[in-house]
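Here's the structure we're looking at; comments come further down.
Only one protein chain is missing from this complex, and each of the others stays in its spot.
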Amino acid sequence: MNFEQDSTTQAFSQRIQSFMREHIEPFEAEYHQWNHVNEHGDWRQWSLHPKIAELKAKAREAGLWNLFLPDAELGQGLSTIQYAPLAEMMGHSLIAPEIFNCNAPDTGNMEVLYHFGSDAQKQHYLVPLLAGEARSVFCMTEPEVASSDATNMAATIVEQGDEVVIHGRKWWSTGLGHPDAQFAIVMGLSRPQADKHQRHSMVIVPLNTPGVKIQRMLPAFNSFDAPYGHGEVVFDNVRVAKSQVIGDLGMGFAIAQGRLGPGRIHHCMRALGAAERALSLMIQRAMARQAFGRPLIELGGNAERIAQHRMAIDQARLYTLSAADKIDRLGVRHAMSEISGIKVVVPNVLQQVVDDAIQMHGGAGMSNDVPLAALYTVARALRLADGPDEVHRAMVTRTELKRYRQGGGE
Amino acid sequence: MNFEQDSTTQAFSQRIQSFMREHIEPFEAEYHQWNHVNEHGDWRQWSLHPKIAELKAKAREAGLWNLFLPDAELGQGLSTIQYAPLAEMMGHSLIAPEIFNCNAPDTGNMEVLYHFGSDAQKQHYLVPLLAGEARSVFCMTEPEVASSDATNMAATIVEQGDEVVIHGRKWWSTGLGHPDAQFAIVMGLSRPQADKHQRHSMVIVPLNTPGVKIQRMLPAFNSFDAPYGHGEVVFDNVRVAKSQVIGDLGMGFAIAQGRLGPGRIHHCMRALGAAERALSLMIQRAMARQAFGRPLIELGGNAERIAQHRMAIDQARLYTLSAADKIDRLGVRHAMSEISGIKVVVPNVLQQVVDDAIQMHGGAGMSNDVPLAALYTVARALRLADGPDEVHRAMVTRTELKRYRQGGGE
Amino acid sequence: MNFEQDSTTQAFSQRIQSFMREHIEPFEAEYHQWNHVNEHGDWRQWSLHPKIAELKAKAREAGLWNLFLPDAELGQGLSTIQYAPLAEMMGHSLIAPEIFNCNAPDTGNMEVLYHFGSDAQKQHYLVPLLAGEARSVFCMTEPEVASSDATNMAATIVEQGDEVVIHGRKWWSTGLGHPDAQFAIVMGLSRPQADKHQRHSMVIVPLNTPGVKIQRMLPAFNSFDAPYGHGEVVFDNVRVAKSQVIGDLGMGFAIAQGRLGPGRIHHCMRALGAAERALSLMIQRAMARQAFGRPLIELGGNAERIAQHRMAIDQARLYTLSAADKIDRLGVRHAMSEISGIKVVVPNVLQQVVDDAIQMHGGAGMSNDVPLAALYTVARALRLADGPDEVHRAMVTRTELKRYRQGGGE
Partner (left out) sequence: MNFEQDSTTQAFSQRIQSFMREHIEPFEAEYHQWNHVNEHGDWRQWSLHPKIAELKAKAREAGLWNLFLPDAELGQGLSTIQYAPLAEMMGHSLIAPEIFNCNAPDTGNMEVLYHFGSDAQKQHYLVPLLAGEARSVFCMTEPEVASSDATNMAATIVEQGDEVVIHGRKWWSTGLGHPDAQFAIVMGLSRPQADKHQRHSMVIVPLNTPGVKIQRMLPAFNSFDAPYGHGEVVFDNVRVAKSQVIGDLGMGFAIAQGRLGPGRIHHCMRALGAAERALSLMIQRAMARQAFGRPLIELGGNAERIAQHRMAIDQARLYTLSAADKIDRLGVRHAMSEISGIKVVVPNVLQQVVDDAIQMHGGAGMSNDVPLAALYTVARALRLADGPDEVHRAMVTRTELKRYRQGGGE
């Protein structure tokens, strides 16, 4: 066992940190101010601050690009555990992931295309994503059913001649409002009679295909998360060529399973970066602000809460890294307990840290003068996105009990 | 001891419930839809849905008006504990309090004017508030200092001849964006050398007085709470006649103390109404939604959480009612522990219930399709407004220790 | 609504407090020291400190006797809510309840006999209990089955001619080791085919009946709770006359139901008295002990924890009193949610307070130099006795959902 980052990670880490200090941090306030306009206007008019493209070009030039992809040529050849600390670092900023072309859901979609896409699909869809020229959407969650149970999914992807026909309604499709969003990977039911893990398919649907009707962007705690957006979209008799199906009909779950492991690590590490940022804001406020003749840090249980958060974050980080290590060494299937466990632990840690950081800031904490309200929304949403806490706790328990059911146990 | 509501309260309770079912509930969706426009536009353009005035008139006619005021003529002569269950009932809806002319901060301001105002002040300021024709603002919290320690307050109210001059910056002044807002009660420092509870004054400042500069409305978790708004306002060399001072210079704290008790009860009871609503939404969702072949209520710890919330709400309600009872029987000064205690307990209960209700709703819970995001914002803000949890916990402890310091104890 | 104790309760309250200060508190240390010998010896040799009988006589003379029994002649005619604050007061001491003849399980057994016993049963069994001359046992929990589900019960009470035959094994039968214990009320299965609430019976079994074999006393956290004891007992072909059956065969559940309400109140109020004592010890220690140049109360989150406990205790007390009020006004059947709710809330509050009080005392807290270890054991056991938390939470939820199932809800 060895808990030290290797030299590759350390080197990237320093370069990312420098880049963020030099280029991203000074730009953040301006960006959020500028983006405020998007946030309150019609999503169809949302636009990107021009400097984003400029910074993306800089990051690409600097070789800080597609770091998430474990391919030496297309990415930087980093393993999951090598990339994880870099994802955390990006998570300190709400805009950094896009600038390094490491933002969800594009990362997950790129991985899907990389591992399962046909050559033509790679050419048409993966290449522009890798270049940061297009953005994509992943359509899974549905409004009418409890999507926490994926077998509930009602949207259909049905073969008709050399086409597939897509019917259904999806929501919380992240990135659907982005000006550069070009296509969605849609998951739906193809073979209702098959074994429950071979019923579903994934298909690539360009957003300008007839029948794709974006209904609205959904607010989360009143924020539309412009210019990304979380959309509700109807697929009304949408037809695409069968060649748009990823892998084959019925492979949806298998692909989703593969997509899930590393993506979960990325999400959680970014969330831990966010938690570190919130804790840092909390501490700075606690040291600077005075009440009753003393800095807040000396009052009541404030100092204790700093310790609780430090312990919680450090533990959650190690837990996430251990999951990454298991994925790298043993594969996703041997890391199911951890992959679900971190999905419960990390967002809850983040929510708790941000909640206390808000408390330390008083009213300012709920305003947009500090980024805590935005981080809180991220935290709260993460407890639902990609499966609610409850589903993941159930998975951890199921894995645990299996050892006993098989006659093992302690 | 007797935990049954008296017949007066029961009768009002039924009438309010009927009124809400008949007039307010059916109107809520339309109102929120309509108000959406306010929320995203310039606050100077905010307007009231015309039906609000109509419903207020109806409520007034029905004698469901100013119930909070313990005056038989101007209000309905209800004691704090008689009114408390009615406040809870109003709290089920985010708009009901205004319709019954029982909304903060007007209720608190009316009480201040009722108890401490001069005849002229009553005539000019109390009468229109009681009639629901004007709305008012209370300016206390400041951005530059930790307002949790009220002695930090930096705004000044200084005597000059027969005028007082007001200087300073306030924020989170609730209602400042309301189209009908006409005046603010401003608290500031008059006598820096006096005993710390005799330094401050309250003065009535019409919002159209020269030098009153509203800077912006503040979002809380991205919501501007239109058409009320929480404003930031500068008082720049604002001059009003000395007769605008409430009571006398130096009486600010004494007045604030008196304002605080019943207002705290109202806030907490409304919050409990909100908690009941959230719990009800949670249960209905848990019974209606299916996953893994069963309604959510039968999965994991969901049923347990219902019980935890029922127990927490019932206890918090009794605690709040006991504080009301103490205020009525013994006076605010003998209820300091409870008045602070409920301010900690109730908003935390509300936040927890709403958090779980959101979880049960999945993504919908964070959207505006259900009122949970709005209730969550209310809950989170209440943990800061009117003193953060930490300050009130400290007060409960201080009261507790006093018994031991005086040689008492168990 | 009115939260003030009535004059009857206040008067008793003062008399009990005086009695405890004068007679019980000064005796406690000696008693515990003396009883230490019992604790570590063979339970068959356990003996009572002679002063207990003396104090019981004094209490009886003083009219502070059988206060729990709502009968003006045999008790003091107090309602549940009138008695509740007196039970709390007795709960400050671990020996007071016995001295006032108000200790479990005798109180519950006396109530059963009072309400359901035949004249002969009253004469033989109730009279000596009321006189404090005998003690009794209640045998319900069984080692082999999850007794949290009472329908699991395996012991049998079978009619044979004019006798009933009792077979089975019971444990955690409180008081079984007491030198004065004379009989047990045993619950068992009589009619396996009947409706599940009419299957069980209660029968009075003198402990010297052939076939009653006490196996051992059970330690709880290493304490045998001498001279009461929690016993494991086998009923091996035990035969008693049919006239020993309480009510009739099959009435066991109905009787248990009636026994449960007021008993639950007594338990919870005593536990709240214990919580007040623990909090008081915690505060006194926190004020007296110094570390890092300051009293402990000024360090870290200690002051906050005092507030949390004050708020929790006050709420739990009101909750318990409201349950008592419902029992008195509406009957046990209308107070099911509260009766289960307090059974969850109060022991958990007590455990938490004592846990923190121990922490404040350092090592001393776990020793027997202060009564905290004893109180902790009481608290922990109470979370299991008379149904574990989980069963009572389920009951609260069930009651809550019923409103929705019947088309009600908010």
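Labels A, B and C are assigned to the chains in the order they are written; within every chain, residues are numbered from 1.
Everything that follows uses one rule, which is that contacts are C-beta pairs under 8 Å (C-beta built on N, C-alpha and C of every residue); 3 or more make two chains touch, one makes a residue touch a chain.
What you see is a predicted model; the values in this text were computed from it and never measured.
In the complete assembly, the contact with the undisplayed chain comes from C:Ala291, out of C:Ala11, C:Ala194, C:Ala241 or C:Ala291. Contact with the chain not shown here comes from a single listed residue; of C:Tyr83, C:Phe100 or C:Trp172, that residue is C:Trp172. Residue C:Ala220 is the one among C:Ala62, C:Leu207 or C:Ala220 that touches the chain not shown.
Seen across the whole complex, the unshown chain contacts subunit B at 300-301, 303-305.
Although one chain is not shown, part of subunit C still touches it, namely residues 39-41, 141, 143, 145-149, 152, 171-172, 218-223, 230, 289-292, 296, 299-302, 355, 358-359, 362-368, 373, 376-377, 380-381, 383-385, 388-390, 393-394. Along subunit A, the points of touch with the absent chain fall at residues 1-6, 81, 92, 276-277, 280, 283-284, 287, 297, 303-304, 306-308, 310-311, 314-316, 318-319, 321-322, 325-326, 329, 337-338, 341, 344-345, 390, 392-397, 400-401, 404, 409-410.
As a convention for this text, only the chains that are shown with their structure count from here on.
Where subunit B touches subunit C, the two copies mostly use the same residue numbers: shared numbers make up over half of all numbers in play.
A simple rule picks the central chain: find each chain's mean C-alpha point, then take the one closest to the mean of all protein C-alpha atoms, which gives B.
Taking each chain's centre as the average of its CA atoms, subunit A and subunit C sit 53 Å apart. With each centre defined as the average position of its C-alpha atoms, the distance from subunit B to subunit C rounds to 43 Å. For subunit A, the set of residues that touch two or more other chains comprises 300-301.
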